[in-house]
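For this depiction, one protein chain was excluded, whereas all remaining protein chains were kept in their positions.
Then we have subunit A:
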Amino acid sequence: REGAATSRRRRGAALRGGPAMDLFGDLRRMNKRQLYYQVLNFAMIVSSALMIWKGLIVITGSESPIVVVLSGSMEPAFHRGDLLFLTNFHDDPIRAGEIVVFKVEGRDIPIVHRVIKIHEKENGNIKFLTKGDNNEVDDRGLYKEGQNWLEKKDVVGRARGFLPYVGMVTIIMNDYPKFKYALLAVMGAYVLLKRES
């Protein structure tokens, strides 16, 4: 049995079957040290990406500085799949006409709508009402039971910039998880198997 395995290994390089089989041949030929190196490389790329994301969170002051528009309630300005860049500076006052992203208490999904009414006290306490441009009525129906106003704590951020279409990738990955796994597998395989020659 040992003999069969060794001969199979030696034949690995010459196996027919196209580039996929060459890839596996490659993988078997790499020694352990090279494999650990590739894994570390991969971990570094992931860490860097996470650090950039965390850095964005710090710079913008928003827990979610980049969001994807999920619904058509702000058309024709924003469509499903558009990307929004947010800031949430503490000293930025909330004013009528601004586009805010907020979360209703108890719900995960943030909503992107426009502020249409604000009432602010002298001490800075503010309560405000929102409405989607494309909706007939204001958002009171979306708030929590009995809640008539939003407060600063509900705000995830203010929309400062936008890119069309780019967020569609995220929506596709959400709706078709198989696509997401396939994409991750391909990316992982590429990074692990790519050799620095």
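The definition used in the following text is that contacts are C-beta pairs under 8 Å (C-beta built on N, C-alpha and C of every residue); 3 or more make two chains touch, one makes a residue touch a chain; residues count from 1.
The criterion applied here is as follows: contacts and distances are computed from a predicted model.
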Missing subunit (named according to UniProt) among the choices "Autophagy protein 5", "Signal peptidase complex subunit 3", "Myotubularin related protein 6" or "Integrator complex subunit 9": "Signal peptidase complex subunit 3"
Of A:P76, A:G106, A:G146 or A:P177, the one touching the omitted chain in the full complex: A:P76
Contact with the hidden chain (one of A:I118, A:V169 or A:L192): A:I118
On subunit A, residues whose C-beta touches the chain left out of the figure: 76-78, 95-99, 114, 116-122, 127, 133, 138, 159-164
